[in-house]
Structures are given as structure tokens and as C-alpha cells.
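Mind having a look at this structure? Questions to follow.
What you see is the complex with one protein chain gone and the rest in place.
Up next is chain A:
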Amino acid sequence: MNDVLDVALRLVVVFVCFLVLPLVVGQTEHKVMAHMQGRLGPMYAGGFHGWAQLVADGVKFAQKEDVVPKDADRRVFQLAPAVALLPYLLVLLAIPIGPGEGAVGQVVDAGIFFVLAVMGVGILGSLMAGWASANKFSLLGALRTAAQLLAYELPMLLAAASVAMAAGTVSLPGILNGFHWWWVPWQIVGALVFFVAGLAELQRPPFDMPIADSEIIFGAYTEYTGLRFALFLLAEYAGIVVLCGLTTVLFLGGWHGPFGADGLGWVWTLLKTAVLAFVVIWLRVSYPRLREDQLQKLAWTTLVPLALAQIALTGIVKVAIN
């Protein structure tokens, strides 16, 4: 009975995090982006500096009609948002935010494998949406998404492999248990590659060619309305939370910090994740969209060689230490 309660409690906590954190990131994006562009952003919803803007947006989305185009593949079309969103929930389960059994939804031994594999499934949602919509813009977007996934999954995996080599384990808490501060400069190139590749997989600007709203009208999401569209948006922000959390855990030492080691580790994890989420927003505001060929070029000629170099460096240092 106690086990059931424990599992239920963990699931509830992870689920609440899954619903709240993306909204916090979304609201931060509203405000940070506005101020970076010399605007104020939302100011009215909720009274104080528009804190309830995303709640209001959610209510609006829920009221809208849920349209399925006549020629669309109905079942696949309706299923796609769930396929895009749920993988991030599963990944969130496996990310440890503090030391010990209590601060992770579920300890997975092959953590890195699980996390990267499940994150790849999320892209499938976009592909399904693009194909099922029976719309040329959607199809273009979906195929660009697929091309982007193929190009960026490799550097991401290689960068993660470098950390796994350094720690000698593929378990996420295991990696953090072996962490020393000098791992940060040691793995910094891998961290950059991982973060950039992750951004590209989330199709965040400047890597948003697949959903380019001014060119192919939101790509795979062109035909979506109401709540299903909101789910795709939520998936994007959940993706930011997951990517920043993973980068924190793999490369920035998760719960390790200069002080407050006992009991306050989760604060460090959340803090680092928040800073990374800010960087994600910052990049979106600062850079223009990369062209499709530039996207491919960046992945194959820059990120992949850098990731391979990082692996070589990790191997050499590892052998030298032993």
C-alpha cells in the first residue's frame, strides 16, 4: 500500500512540475522578450504585470473550435499533439533534481539512453501532424522537422556519450554522483554541442525553419486549432524545460553547488535550469532564423566534428587520470 502511495505521489509531483514549469518559462519568455525588444509585454491579465497571461491564453484556446480538415487522416491528426507532448513528461520522470532516491521521479539505470530515445519520439508528433494534415505547408514543415532530427540527433548523442564516458555510467544520478567541478571546463565543448543540438531538435529560433511562421505558416501545425494547437505549444515549452534540465544534469553538475550541499541541492538544479531557459529565450530574441541549408551545414560540418573532438578529449583525459 505504501508503495502505491509513493508511486502516486511521485507521479503527481512530476505531473504538476510538467504543467507548471513550462508555463513559467512561457511567461518569462513573454516578459524577457518584450523587454529585450524595448516593450512591456503583457500587463493586464491577472493585475500584476500580466502574470496570468498564459492562463488567459489557455482559457482562450479551450474555448476555440477543434477543427479537423475534411481530407485529413482523422485519427492520426487528433493523436499527434499527444505524441508530441507525452515524451517530455516521460523524460521529466527520469531527471534527478536532488541527491537521493526522493528527488527523482524514477531512477532509470540506462538514464541517458532512455531520455534521448524518448525525446526522439516527440519529433514523431510533428511528423504525424504534418502528414495527416493533407496540407503542403504542413508536409514541408514535417519533412524539414525530420531532416533536422536526423542531422542533430547525432551530435546530441555524441555529446551525451562523452559525459557517459567521463562518468563511466549511463545512469543520470550516477553521473551526478561522479561529478567534480573541473568536469565543466573539461566537457564545455560537449555541453555547447548538446545545448545547440537540443535547441535545434526543439525547433526553437534560430533553428525554427520547420515551423517558420512567416514562410510555411507554422509548418506541421498549420491546420491545428484550439486545444490541440495549445498542446503543441505546451510541448515546445516542456521541451525547453527538459532540455535545460538535461543540460544541467549532464554538464553543469545538477545539484552540486559552491555551498548548501545538504538539502538545498534541488535549488541549484532549478537555478541552473532557469538560467539555461533564459539563455534559450535570449537566443530566440537575438538571432535571425537559419536557412535550411545553413541548418544542415551547422550540424554536419561544425557540431558533429566538435562532438567527436570532445569524445577524443574525454577519452585521453580519462586514460591519463587512470
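Note that in this section a contact is a pair of C-beta atoms (placed from the backbone, for glycine too) under 8 Å apart; a residue touches a chain by one contact, two chains touch by 3 or more; residues count from 1.
Definition applied: contacts and distances are computed from a predicted model.
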When you check the chain that is not on display against UniProt, which of "NADH-quinone oxidoreductase subunit I", "Anti-sigma factor antagonist", "Transglutaminase" or "ABC transporter substrate-binding protein" does it turn out to be? "NADH-quinone oxidoreductase subunit I"
Taking the full complex into account, find the residue in A:2, A:37, A:214 or A:322 that is in contact with the omitted chain. A:37
Residues of chain A in contact with the chain not shown: 32, 35-40, 43, 282-283, 285-287
